[in-house]
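As you look at this complex, bear in mind that one protein chain is not there, while each of the others sits in place.
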Amino acid sequence: MTRRLLERLGQALLVLWAAFTIAFVLLQLMPGDAVLIKFVGGDLGLSPEAVAEIRAFYGADAPAWRRYLDALAGVVTGDFGYSIASGVPVAEEIRTNLPATLWLAGLAFALAVGLALLVAFLATLGPFAWLRGAFQALPGLMVSIPVFWLGVLLIQIFSFKLGWVSVIAPGPWERLVLPVIAISIPIAAPLAQILIRNLDAVSTAPFVHVARAKGASRRWVMLRHVLRNALLPALTIAGVLFGELLAGAVVTETVFGLNGIGRLAEQAVRAQDAAVLQAVVLIAAFGFVAINLIVDLLYPLFDPRLRRGGRAPA
Amino acid sequence: MTLNLTRRIFAAASLSAALLASTALLAETPKQGGILVYLEQQPHTVLYPPAGGFYPNGGILNQITDKLTYQNPETLEIEPWIAESWEVNEDATQYAFKLRPGVTFSDGSPLDAAAVVANFDAFGLGDQARNFPVSEVVNNYERGEVLDPLTVRFHFKAPSPGFLQGTSVIGSGLVSLATLGRNYAELGDARLIIGSGPFLVKSQTTGSEVVLSVREDYAWGPKLHPHQGRAPLDGIRYVITPEDGVRIGALLSGQADFVRQIQAYDEKQVTDRGYALYAPSTRGVNNSVVFRPDNPLVADIRVRQALLHATDAKEIVETLFSANYPVATSIIAANAQGYVDLSDKLTYDPELADKLLTEAGWIVGASGLREKDGAVLEFTAYESPPQPQNRATLQLVAQQWGRLGVKLNVLAGDSGSRTQDNLDPEKTPVSPAMVGRADPDVIKSQYHPTNRNVLLQLGGVAEKVKSFRDDRLNGLLEAVAAETDPAKRLALTAEVQNYVIDQAYAIPIFEEPQVFGGAPYLKGVGFEAVGRPSFYGAWLDR
Amino acid sequence: MTNALLEPRAVGAETRPLLRISGLEVAYDGVPVTHDVGFEMAPGEVVALVGESGSGKTTTAQAVIGLLPPNGEITRGEIRLNGEEVSRWSPRRFDSIRGSVVSLIPQDPGASLNPVLTIGAQVSEVFRLHGRRDRAGIRAEVLALLERVGLSQPELRFRQYPHELSGGMKQRVLIAMALALKPALVIADEPTSALDVTVQKRILDLIDELRAENGTAVLLVTHDLAVAADRADRIVVMRGGRIQEQGPARELLAAPKEAYTRRLLADAPSLSAPALARPGRLGGETAIEVRGLVQNFPTDRGGSFRAVSNVSFSVARGSTHALVGESGSGKTTTARAVVGLRRPDGGKILVNGQDPAALRGEELRQFRRRIQLVYQNPFASLDPRQSLRAAVEEPLLNFEPLAKAERERRVHEVFARVQLAPELLERRPAALSGGQRQRAAIARALVLKPSILVLDEAVSALDVTVQAQILRLLDELQRDLGLTYLFVSHDLAVVRAISDTVSVLQGGEIRESGPVAQVFEAPQTEYARQLIAAIPGRLRRG
Partner (left out) sequence: MTDILRSFPSAASARLAPPRFGWSRRPPLGLLLAWAVLLVAAAWAVAPEIFTSQSGVVGIPSEKLQAPSAAHWLGTDELGRDLLARIIHGARYSLSGAFLAVGVGLVFGAAIGLTAGSVGGRVEAILMRIVDVMLAIPSLLLALSLIIILGFGHAQAAIAVGVTSIASFARLVRSEVVTVRRSDYVEAAFGSGGRFLQVIWRHVLPNSLTTVLAYAALQLGWAILQISTLGFLGYGAPPPTPEWGLLIAEGRKYMMAAWWLTAFPGLVVILVVLAANRVGRAAERATR
């Protein structure tokens, strides 16, 4: 167990390092750099000498390998460097932006799970055949809606036309309502699809048949036997959904003008703000790896089959 | 009376309503309290005062810093502010200012002669160690001198006639010694900007929000300003809202009080619903398309002239813009200093354009595009996102040029490529000219190679330029800057305008206003001379 | 609910049938799959419903317990339980008698227990579903029940999850659940076909015992006529959704009226006498020689598990040697090592004098021409995307180039050999029956003219009649082509029918080996005796 855990952790570190390196290489391949974009493109009327000095100030004039090693050494020691675009330390950028995105993503995920469960239940257990059919088709529709389009529409209708929620309210909560809905819908769709598929598959499993033969009603069987078995495999796409959430965050934070890691990342790409982008990629990769690791480690808690030991002779 | 500065007023439903509002303003006493929600399109970049030309920067700096002098936006007269009085010598090489006593920065340090000298030394000389660039409004600066704690004198190497006006602009906002001790690169953090203005920075969330709060002890507003003492507002919340649709929607649904950059197509919605539309002119360089004559395609003056006449500025304005965007009649706005009307030289004349191109040897080929010696008359330009509807404008220009067999590709591009390619005449023979900042010496700062160098002459930031350099143009620009006699200055300015158009270096399209929308209950918003809002006297009537 | 059914031992039970089905028609999606099915069961009686796959026996059983698949429905006829017509009952009403009056022992114990609930929870559920609430009481009863069905350490089993139990143990748990409430009727749907023979016998014995104890009637659904012969009072033979013949087991077996029943009887290897006369083919040249074979498998935890240890046998050319054993005995592993698909971890294999383990690359390829493997599952051993022609032709393409016409001739020849009609050549496997597929798989194996065929459970997945046909085909091929067979099977009856010599494996070791007659008639070891005693049909034979 511990050996396996160490092995997994080693792999995770390797993935993080590779993600960091790829981010660095991509940034090198981009035309121009952050200093150029901000201090030459930024309409500040600086002389070439001044730009060169600023570049030296940020250490952006060193050769690529040197900057790579510096950045890597920085990350290892917990120093993410300075954002050229905003002029504040990256750590502070992350500190101010990460909680917002975590809330956004967390609430959206929770809503998506609820929505997926609802749709899946109605699609498999709903009262009428036509209703079940409609709910079976619903995830397909939900996954086809562009998040940004939905966001624009939600704002127009619920904020501007109906005036139910403000999109620029000062507190964090009111502003989160619409973005959370916008992201959660396309996240809920694949989840609902998997749930429906699993519910269908598990419903025809022999053990369900046996449970029915014991005299259990459809509802009893669904709650006691089908549900847990159908929910379990959905855990495995948690990592994928995390990526989706992040992409959703980029888009919705842009549409709704929220601050957060998503918009920070998009702005960092635009401004080629290397230190920020590398930090975001690292955080995202860390999230992805951590979620997969946690799912892997937690899965046996929910599925006794994956618990080690105690195997009877076959 | 702040509203009169705006040349074109679309307040409330009609002009009369606006007048009513303005008279009402005189009579009413401002209500104190409330936080103004201001929606800004772009986040600020650097809040070092000389960088205040960029609108998002200026929009914040104008509230948190005071200046030595105040330029009355109505009369354009220079009035006392932090300086109670001043003296200028004959040849404009020495300026002495007597400061108002008791002024403090928001960190408690005094705004005294030493602080003023430190500020102008930084603005006028720059600071290599801190990466401070030289301010464009302070020319020929030599040194500052503390005569006594409340008196300063500035010495200039050569006459600097524009300096007095220069002390009134946002770029000459006074900041504390602590701020001047920072590095330029750090000054993206608004909290580090310590000014003496009516508001101070309370918090910032990088890239999305800046919150200002009022200074209760503020008692040194411009002497002749209608409002005195503490600003009526409790604070200002700047929310960065890049989406045009969200800004306008939020304003009209009552979620915001004041928004910058109302697009022309949304103006009607604003006025129809009884909201106020403010469209102060920027009195600067007009929104234009400029050429980079270093590129052989546009080195021929006939090609440039042909394209100038192939461009129908009127159609562009009628299609995309509104009455707040007058068709350009020179390279600078009609109310800018030294403006001359050149509309005769800026006619839309496709036949003339066709003739000029044919003379230049560009003949329509099999592909429908003009060709010459195997080369095709095809240009590439990057759109400039901060300019109003620039993408649509360029597409319409492309359509107009297309009728003559000239192809214009409009690229969106990433910032890196755009910045790099915009410095390379081979890649961008034409470019929309940025009007992101407003300076008094607008033409020079736009065209001179050591400034913004829009034509990409040799000797500027652009390293890819091979040979193009127009010494006559540069000479004229320098002469304008150095001329102390106002009449001669105007004459020179007229000459520059004529020269640029005669050479067809630029195709002016429209005069760009700053269009703001405000809630009906928002009163007393002021604008400085080039269209940046001042909330010192603003109050919420609700 | 006053319900006579809840009192299975009601007065008059002897006089009227417990179950009476008449004119039953079940349709899937409107397509009838059973026609006019009718039979009766007396209380305590064992009735076997016998048929091949697709005969409608399972559908009939499902209809009785009211658990047809969602797309199935009873379109005609009636099902009377204790005289009450239940086929039109509402689901809720049916729920109340399931488990208490009618219960089910399912087909596949591996998948019939909920993997995430403990055994205790699942058995307790029966009591809870039918109104018992006292936890402690239920627990005591469940523990007693677990003990009764022959599970050791019931306390431990109660806490365990299904995957921690062997197949036989799981089936015991399922039996415990089915009989927990002493129902009047138990439907046992192929209760043992997924189990090893020895386990199978013990489970059937257990069902018999419990039936006798509780007076429960059993509807035994099986494909195995031998099982039916051993256990049933009466037999109902089904084919194609119709009842072919029914009657008391003894009479029906002794004097079957229908041709189909006769054929079933003749084809069941365990019921018929050794069908194929084996001429003396022993003592010739040795084709396969295995000496001290050892095979290890790595386990999850990095250790290794010895699947085969010290196995030795030899096979004479032209004869059939059977490796027989239950699952986990190492018989398949041994066979795969012989074909060269696994390298031995110890010992030596000689096939036609060559050691496959010593061969590499091209030599191994050439070696494979001489020895071919036929798989258990003809559904999986043919590429679903290949036509039979392509599948059979492919081995020829792998070796020396043959002219197209010659290849064609060889394909047709081998097709004729395995008695497949040439028009099937263009078909894909999905369009064939199981028997046809297995013939095609044999054709593919034979097309290279190998001298040895290794048959890994090659007939286990087939219905009895088809199984018999393939066995006859194999026998003919052996005679005509002089093939040597290594025949791997768990089914002793089949082994007896086709083999010359046999090795009985258990736990990776050979327990006993020798000529078939000797091993079967006079087994020397206890294990061999058990195995042979467990062959169903012996009771009937005698």
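Observations
The chains carry the letters A, B and C, assigned in the order they are written, with residues numbered from 1 in each.
Heads up, the rule we're going with is that contacts are C-beta pairs under 8 Å (C-beta built on N, C-alpha and C of every residue); 3 or more make two chains touch, one makes a residue touch a chain.
As the structure is a computational prediction, the values presented were derived from the model and not from experiment.
Considering the entire complex, the omitted chain makes contact with A, B, C. The residue touching the chain not shown here, chosen from A:Val147, A:Ala213, A:Leu258 or A:Ala275, is A:Val147. Checked against the full complex, the candidates C:Ala144, C:Ala212, C:Ala254 or C:Leu341 give a single residue touching the omitted chain, namely C:Leu341. Of the listed residues C:Ala144, C:Ala212, C:Ala259 or C:Ala380, the one in contact with the hidden chain in the full complex is C:Ala380. When you scan C:Arg368, C:Arg439 or C:Arg496 for touch with the missing chain, the hit is C:Arg368.
Of B:Asp414, B:Asp470 or B:Glu483, it is B:Asp414 that touches the chain left out of the display. Although one chain is not drawn, its touching partners on subunit B can still be listed: residues 243-245, 248-249, 252, 263, 265-266, 268-269, 315, 318-320, 383, 389, 391-392, 395-396, 398-399, 402, 409-414, 416-417.
For subunit A, the residues touching the absent chain in the complete assembly are 11, 14-16, 18-19, 22-23, 26-27, 29-31, 137, 140-141, 143-149, 152-153, 156, 160, 239-240, 243, 246-247, 250-251, 254, 265-266, 269-270, 272, 277, 280-281, 284-285, 288-289.
One chain of the complex is left out; on subunit C, the residues touching it are 28-29, 31, 33, 53-54, 58-59, 69-72, 107-108, 110, 190, 193-194, 307, 327-328, 330-333, 339, 341, 365-366, 368-369, 372-373, 375-377, 379-386, 394-395, 398-399, 434, 441, 444-445, 448, 456-457, 460-461, 488, 490.
The definition used in the following text is that only the chains that are shown with their structure count from here on.
Between subunit A and subunit B the centroid-to-centroid distance comes to 40 Å (mean Cα coordinates, whole Å). One finds 49 Å separating the Cα centroids of subunit A and subunit C. If you average the CA atoms of subunit B and of subunit C, the two centres end up 87 Å from each other. Shared interface positions of subunit A, defined as residues touching 2 or more other chains, are absent.
Taken in their complex, subunit A has these residues touching subunit C: 204-207, 209-218, 220, 224-225, 228-229, 232, 302-305, 308, 310-314. Within the complex, the subunit C residues that touch subunit A are 65, 67, 69, 91-92, 95-100, 103-104, 106-108, 111-117, 125-126, 129-130, 160-161, 163-167, 169, 174, 177-178, 300, 327-328. The residues of subunit A lying in touch with subunit B in their complex are 30-33, 36-38, 40-48, 50-51, 53-54, 57-58, 82-88, 92-93, 96-97, 152, 155-156, 159-161, 163, 166-170, 254-259, 263-264, 267, 270-272.
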